[in-house]
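Sharing a structure with you now.
Note that one protein chain is taken out, while the other chains of the complex remain in position.
Order of writing sets the chain letters: A and B. Residues in each chain are counted from 1.
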Amino acid sequence: METKQALKTYIEQLRGLHFGDMYEGDFFLTWEKTDEELAAVFAVADALRSLREANISTKVFDSGLGVSLFRDNSTRTRFSFASACNMLGLEVQDLDEGKSQIAHGETVRETANMISFMADVIGIRDDMYIGKGNTYMHQVVDAVAQGHADGILEQKPTLVNLQCDIDHPTQCMADMLHIIHTFGGVENLKGKKLAMTWAYSPSYGKPLSVPQGVIGLMTRFGMDVVLAHPQGYEVMGDVEKVAGANAARSQGSFTKTYSMAEAFRDADIVYPKSWAPYAAMEKRTDLYGAGDGDGIKALEKELLAQNAQHKDWACTEELMKTTRGGKALYLHCLPADITGVSCEAGEVDASVFDRYRTPLYKQASFKPYIIAAMIFLAKFRDPAVTLEALEKRGKVRKVQ
Amino acid sequence: METKQALKTYIEQLRGLHFGDMYEGDFFLTWEKTDEELAAVFAVADALRSLREANISTKVFDSGLGVSLFRDNSTRTRFSFASACNMLGLEVQDLDEGKSQIAHGETVRETANMISFMADVIGIRDDMYIGKGNTYMHQVVDAVAQGHADGILEQKPTLVNLQCDIDHPTQCMADMLHIIHTFGGVENLKGKKLAMTWAYSPSYGKPLSVPQGVIGLMTRFGMDVVLAHPQGYEVMGDVEKVAGANAARSQGSFTKTYSMAEAFRDADIVYPKSWAPYAAMEKRTDLYGAGDGDGIKALEKELLAQNAQHKDWACTEELMKTTRGGKALYLHCLPADITGVSCEAGEVDASVFDRYRTPLYKQASFKPYIIAAMIFLAKFRDPAVTLEALEKRGKVRKVQ
Partner (left out) sequence: METKQALKTYIEQLRGLHFGDMYEGDFFLTWEKTDEELAAVFAVADALRSLREANISTKVFDSGLGVSLFRDNSTRTRFSFASACNMLGLEVQDLDEGKSQIAHGETVRETANMISFMADVIGIRDDMYIGKGNTYMHQVVDAVAQGHADGILEQKPTLVNLQCDIDHPTQCMADMLHIIHTFGGVENLKGKKLAMTWAYSPSYGKPLSVPQGVIGLMTRFGMDVVLAHPQGYEVMGDVEKVAGANAARSQGSFTKTYSMAEAFRDADIVYPKSWAPYAAMEKRTDLYGAGDGDGIKALEKELLAQNAQHKDWACTEELMKTTRGGKALYLHCLPADITGVSCEAGEVDASVFDRYRTPLYKQASFKPYIIAAMIFLAKFRDPAVTLEALEKRGKVRKVQ
């Protein structure tokens, strides 16, 4: 009953929104979507979760493939994508092109079509090289859109960006939905302070897509978003510009600081996480392109040494005490480098992590629904009607 | 409406054909099938495509596995097989035995049964070693047929040859269906000239199964099939005999030439593609068998040098101009070696390839349906009735 009522509410929310451009579209970057389009993703994600909680099957496809391409090892995102596809009735097929070998032009066009005869979705994670991942995704979309227009593909598969060099939209949208639920609605976020801060990690070269995705998205809800990192750990300038413009539009703010303490002070939400400097990642991309193994090793050494100068950038109990009431919502995309657990010194104190484990897992649990919602909105012209039809059909997910 | 009419036509075609031996059978080589059996595959493939275009689910299994075994890397065939299984309601499970390790006797028999308890289909690609792939497929079929007879397997999985050392039936049947649609029906093929010609590639050791499959199949429709290659690039003699007999029976012709120009002259269809000499592949198989690494390297060098003498065997604009009206249908199983794109000098001029890209992709798009049709005909005693039942059931593939 309660779930059914919730479902009704989400469908009502959806009805009030404009998101017609998402139909037969793709999901690359959150800032390419309107506020209402993002709200539609949240509403559909919540609605799908309600249906599943009510043991109602959300299978909208009776066959079809969800193609995944991961250029990097992945467990979390892989399972989230597989779960989303499965929930909608699509079977996952992995396209294993290998890690290093980035295909160009003709090959991309051809492969994209060859795998898509029965594909309703393509999910790609390609975050390793600056200037490459997002570009590659666009090439794939251009190829399959052309293939569909030419009558080769009976459907245009929708692309879901599972992490690129610029944004990590499925992660950040899941993070955001978690924030919305935690604070009891998007209307309660106005004026809340969110600290996206760098944190020390003994590994190096962590992607920038999370901090960039966070400042590019979280600035849209009227919050005061602070980006904090040591000097030299700058993120993409273009994304900072997006964040600034967002903040202005939403009557929130976007500021930067080189002090973690300043960022944490009175924060309602903290997201402390390691990443590599943008300039270093650009350099690494060039070195890989040139096949300069020695250069890569030298860069690695240099970056680790640079990181080691900032071991004090950690989410400690002391720092947490300085947040709003000492109990800001702690976020992480996982896995975190936990001091004394997964490493000697890392991003977060063990006791902090322990206290937030359940909300952290809950945060992650939104990702399959976010992905499913992105697919859903690209596939159905009137998703509210389709959701209602699913409820009415009432097919059980698990026989009783 | 249009689709429904087409479906009706395909089912009518099917009703007029004799193909009863395909029920509970397997698909090894096209020349082991009668003309009507092949026509049945085309009709069912077209019918399944019509159903999918009409958004009608073609799931005929509510559970069951499609086992795939690829002894060679494969993206296109893997996705075609996965698509075919998915379309019928079967879940793909890969049997990963590794590339090199060819199992014998007891192991084949045992493994074949152990993977087949719930398997409705087994798809195998094993094209690397002369005299091995097709033999292996027969061992698998013998094993599961015995297992079924002995009451171990509740169903006999049907084997689909996804490429062996002799034939590539799913490829060539897809190529043929593309030809049929392009020329507006099999009845329009009489007297058409098809040139299956060798073309230069900077790689070596490409399988013979495509040229062999093409001359073994395309000679059955009254066409004038010409096989062209440089001296020393002979294909299997047995298959040439098949082609000759086919041509005689269908009142077409099968001829050979050492001149690409001669083959292209006034051709209606051209299929320029690299392959390795049969004798060299036999030698390589022996060298692999003997574990003679140095011998393999020497052979590789020799073959590349031999290839390099025939760089003039390329599908150029000049050559294309000599075909019927300058616009023969250009075929390739993909990926092609495109001059100036994927290599310095290759099988085809970039401008030729560009002009034919859409039809080439369309050609490839038939493969999932061909595979599904082969499975369908092995599984249903009266496929016309089953197809009609699917239409009548009218279950949507994608909810509206």
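Following the convention adopted for this analysis, a contact is a pair of C-beta atoms (placed from the backbone, for glycine too) under 8 Å apart; a residue touches a chain by one contact, two chains touch by 3 or more.
Since we're looking at a predicted model, the values are computed, not measured.
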(request) Using the touch definition up top, pick the residue from A:52, A:256, A:283 or A:311 that touches the left-out chain. (result) A:52
(request) Sort through B:13, B:74, B:93 or B:182 and give me the one touching the missing partner chain. (result) B:93
(message) I'm checking contacts with the chain that's been left out. Which of A:26, A:91 or A:167 qualifies?
(response) A:91
(message) With the missing chain put back, one of B:115, B:196, B:333 or B:352 would touch it. Which one?
(response) B:115
(request) Kindly note down the residues of subunit B that lie in touch with the hidden chain. (result) 60-65, 67, 91, 93, 95, 105-107, 109-111, 113-115, 117-118, 120, 147, 150-155, 379-380, 386, 389-390
(message) Give me the subunit A residues in contact with the hidden chain, please.
(response) 52-53, 57-59, 75-76, 78-80, 82-83, 86-87, 89, 91-92, 334-335, 338, 341-342, 358, 361-362, 364-365, 368, 395-400
